[in-house]
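Only a single protein chain was left out; the remaining protein chains are all shown in position.
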Amino acid sequence: MKHVVEITLFLDIVVFFCVYAIVTLSLNFEQGYAGLFNLGLYFPVLAGALIVAYLPGRLAMMIFSIDSKLDFVADNAVVLNLLKARLASDPLTSIFLLIVTLVAVVGICSLLGYISAHPALKLSEDYLALFMLSLAESLRVIGMQTDWLAGGVMGITIVNPFWWLGSYAYYGSALLVVGSTVFVWFIYHRLCTSPLGRALKSVRENKLTAECVGKDVSALKKKVLAFSFALLGLGGALHALNTGAVVAEGYSRVDFSFWPWLMMIVGGTGNNLGVLVGTFSLVMMRRVMIYSKHYFTFLPFDVVWLEPILLAVMLGLTLVFKPSGILPEKPPKLDQYMQKVLRKRLYPKEQPSELLAS
Amino acid sequence: MKNWNSSTIGDERRMLPIPVVITVIVSSFLLSILAMGFTLQYITLSVPNLAYATIAFASTYISLTVALMGLSPYISAPFAFILGGLISLLLYRFMAYLRDRGATVVGLMISTLVFDLTIYGATNIYAGYIAYFFKTYTYSFSLSQFDFNFGVVPGILIVSTLASVTLVLIFHALLVKTKFGIAMRAVMENYSLASTQGIDTERVLSVAWFFVGGVAGISGSLYPLWFYMDPWVGTRTFISIFAGCVVGGLRSIYGSLLGGFVIGTSEILITYAFANVFGGWVWAYRAVTPMIIAVLALIMMPDGIAGYLSRARPR
Partner (left out) sequence: MMASQTQSNGPLDQMSNDETLLHVEHVSKRFGGFYAVQDVTLGVPPNCLVLLMGPNGSGKTTLINCISGVYQPDQGRVVFSSNDITGRLPHEIVRLGLGRSFQIPGPFKMLTVAENLLVCGKGHPGETFSGSVLKRRWLEYEDSLIDKALRVLQVIGLEERRDTLATELSGGQLKLLELGRLLMLDVKMMLLDEPIGGVNPVLAHSILSHIRKIREEFRTSFLMVEHRLDIIMQYVDFVYVLAKGSLMCSGSADDVMKNKELYDIYLA
């Protein structure tokens, strides 16, 4: 029994790390590569969670012809019991629900990203950050006030697509998260180490020059936001699936925007590996903090308010002492590019040019 | 005097709109002053101050403390001014330090975030402490019962309107008539040129930030005299301030003044109108209204009111 607890604890940390890795890698793609300043990172993350709260339940109710007088939110516990009874012995439908939901998440969030790109093109960097932040907070207000979406302020428990695994359900969802994270890492790695990554950095460095060397800056920004929003939504969806419940209030600016920002800056903006290092260190730190909370009960105030202060102090120290992060961005040498196309290393002169330097 | 506050308005659909009117007036004046100050800080460093609303609303707890000690909350104004001013000054010096070390816009905005989060945590810790000390509930509070009344008119209505108008007049006079004001305009227009003209640009900006922060503090200290204060008022109001600046014109001080007023008015009135048609549940979405207006403004009038007016001016 103790082993199960230890494994679950371990998986807990792993899942937490994976979800944040997806979020920070997406943030790095937006900011570290494309130079899109997004402080409202939790907008698509929350959207993904809301879709997971809303869609599978309603779909399952339709599939199993559950009494339509019952409301998924108002009669949450009753409906979930009914659905669990059906889905626990129906892996096919469970997986179907899962796939449909994830496809919906990716689709809707990438659309949101594409739409959000339009103000992104009009606004300067600084106001873009504010705009995204305000947009995200507005969605959070909507999520907290709209009962039929995700239970409003109280939140709801959601359909678990791994009920058919019985007592191994948690392992199932953990495996899904880890697998997705590996996939996300692979995709971002490929994109960023390809000429696209280089092109995005050129847009980040100097939009006008990039435009004048043939890069369609507007189209690139739209695509970057559509893509990263889709994956951010996926992160939110996976987080919700693993938590088993969705409470919109929990997807706050501190949790899903400012902590990821710190993780990226501490790790190294513009460097995917650095971002992972930053994410790992801070996730571990936060887990330790959560487990040691009970040592602080002697304080006359709620210990939860120390968290933003800690975050602020770390941000401040990083900005002052190590703004480029643990693993700073390192532009590749030409040799490395040549190795990628499987050419031999470059020595002083390779071949004479027709145009001799005068 | 009945204890009206914004969160109870939606519950009564057939009531007189007088509390709504008072809410609109107080909210508009406070928001316009806040938006104006925000834009002023924005112009000086070309970086929006994310901590602005949090700094302003930190002073609500000074009013609370003063009221709990048995005094009139209005007495907190000078203390609020000093607190808001000092924090803003500190923030400015921190940002100037980073700027001189070559920080980017992103870095500078994150530095304002540092202050935002610190003050956010600190004010709520303080709230917890006075709850413990005074044995009272401070998570969500309103001080409207401590307000004086001028006949049937609540004091806050008079104070907020008078204070706002006076402030704008003083500000305008300062900017136009005094040496300091002219120096400040020079610095905002062209920092490097101003410094070569012998203006101590750092001192001018430090003083400007102190004053803006101080005024924001006073605005914050007045807030609970009509409204309910809770830990999330700062974030919600920040969105309204942002929307006010978008509507008014991002780099225009007087535009933001107007924009803040417009948002303060329309936020309540539009929500009230929708609530009357669709039901009281609409009030829960009040915070989303400024965002919708901001998005519409970006689409239809991207340069804001100020931009629109400057283009309409005859050549």
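Each chain gets a letter, A and B, in the order it is written, and its residues are counted from 1.
Going forward, a contact is a pair of C-beta atoms (placed from the backbone, for glycine too) under 8 Å apart; a residue touches a chain by one contact, two chains touch by 3 or more.
Because the structure is a prediction, the values reported are computed rather than measured.
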| item | value |
| --- | --- |
| Omitted chain's touching partners, listed by label | A |
| Option touching the unshown chain, where A:140, A:223, A:239 or A:286 are the choices | A:223 |
| Subunit A residues touching the omitted chain (full complex) | 187, 190-191, 194-199, 201-202, 205-206, 208-217, 223, 227, 270, 329, 331-334, 337-338, 340-343, 346, 349-351, 353-355, 357-358 |
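Please note the rule applied: only the chains that are shown with their structure count from here on.
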| item | value |
| --- | --- |
| Subunit A residues touching subunit B - in the complex, by the definition given at the top | 31, 37, 39, 119, 122-127, 129-131, 134-135, 137-138, 141-142, 145, 253-254, 258, 261, 265, 300-302, 305-309, 311-313, 315-316, 319-320, 323 |
| Residue numbers on subunit B that touch subunit A, as the complex places them | 42, 46-48, 50, 94, 98, 103, 105-107, 109-111, 113-118, 120-122, 124-125, 127-129, 132, 235-236, 238-239, 242-243, 246, 250, 284-285, 287-288, 291, 294-295, 298, 302 |
